[in-house]
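One chain of protein is taken out of this complex; the other chains stay put.
By written order: A and B. Residues from 1 in each chain.
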């Protein structure tokens, strides 16, 4: 996996900074050394006394999972994973009203085959790293979380969502004519069981916070202003458990699912590339983007 | 599988019409060409504008799954599956108070080994076709649904049941001293999870509508007179999803379960034949049938 991250880092350095995608949160560029490599799309704050980091996604406006964002996310996560002073991570959003909108559609339209493969490898890598993290991972879901955003939340050990009726969460790929990959499906089955997953995926359902809580897609609902403090309080409960025993237990629970992707990683990339390069899909994506433009305009 | 259906069709033609088993629903014999092959035990109405067919089981009095019935059911389903104008099927009953009573006991008593094998192959085929249908399948459960009737309902994408306290649903084989086959069990595990299935099958439980709803065996309860209209309304929600993405998703969810039967299909037939030909089982079935006769008499 180191090779993959290496390749991602090289790509990122090659691509150079992209002003306009950064700038959220009132941070001074370059002030925090841990953000120097990236583009400031992931703000990391490590509370060394507690051993807990907050990773705040800040790829405005909707925290799309672009290749750049995923690369920075992976580097940030890797750093924390290797930092003995960090035992837990709270994943949250710095974007208003949204946790993450999922995969960046721009990475899937009008690009080269190589680009699609590289992008998909990064999506896989994000899942592999987050789902298997040795740290306690808590999703502080302070906004809507469709598709890939829901996947990120499901990768965490615990999910706290703001009980704002305007927010929703789910794997809604089918509604867009897309099929969630088998490891998205496996992650959801592990979280909410087979039948709820079947219905969710066939209909591409997005759940309101109470619905999501009822089926177990999120573990806890709190008023929006209490999402972060609740995450911190829950984290301290999790950190009361000896790390080693918890880590082995987590690995025992999740390894079979991880091994399934590892066994089919290349074919999964090929599937994605051959699907996304279809004329019909490219046309659908074009129409979808035009619709989005008109909505904003 | 075409070979199997071919064999079933040949058998059906060989056996000739069986007047007395038809006659339900006030239909004129031969009026609907799609029913010409069968014996009128499955009434199919296709609403071409909606792309939705209603398959009404009419093997009175209790929609027993006889070999004839299964053959006609399979032919009807196959026709709809191949009809591009049909995207969804509502499976319901034309018999009063019962959805389907499950496998026809007459097919399991006093027949030849070849007959038992042919019958069991048809039961497998029904499950394979219905569980994997490319169409949206909704069970409008307007009556009791034990054993094989419950299996048919569980094969569908969504289950709506009349909230009539006299109705029940479940895999009650154990109560009769019979063991539900492993693929009945797999289908139930996929629907209600492992523990609820274990208890259900060990005790041969039949659930009232509220109990069935609580454990997720059915998705929705409605007053009896609203079963059909609710099925139509739910169907239109499911048809809002692009077919292709929904079909691939459904296949991804169900293929492992289907593959298990395909890998053990012949041994499953042998198991059934060697079980049903046992003296003790034949005697039990005889006693059971005499009990049924006395009840009716």
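We take it that contacts are C-beta pairs under 8 Å (C-beta built on N, C-alpha and C of every residue); 3 or more make two chains touch, one makes a residue touch a chain.
Since we're looking at a predicted model, the values are computed, not measured.
**Q** Identify the residue among B:48, B:113 or B:194 that touches the chain left out of the display.
**A** B:194
**Q** Can you list, in ascending order, the chain B residues touching the missing chain?
**A** Chain B touches the missing chain through residues 173-180, 182, 185, 193-195, 197-199, 201-204.
**Q** Need a quick check: the contact residues on chain A for the chain that isn't drawn.
**A** Against the missing chain, chain A presents residues 157-158, 189-193, 216, 219, 237-238, 241-242, 244-246, 248-250, 252-254.
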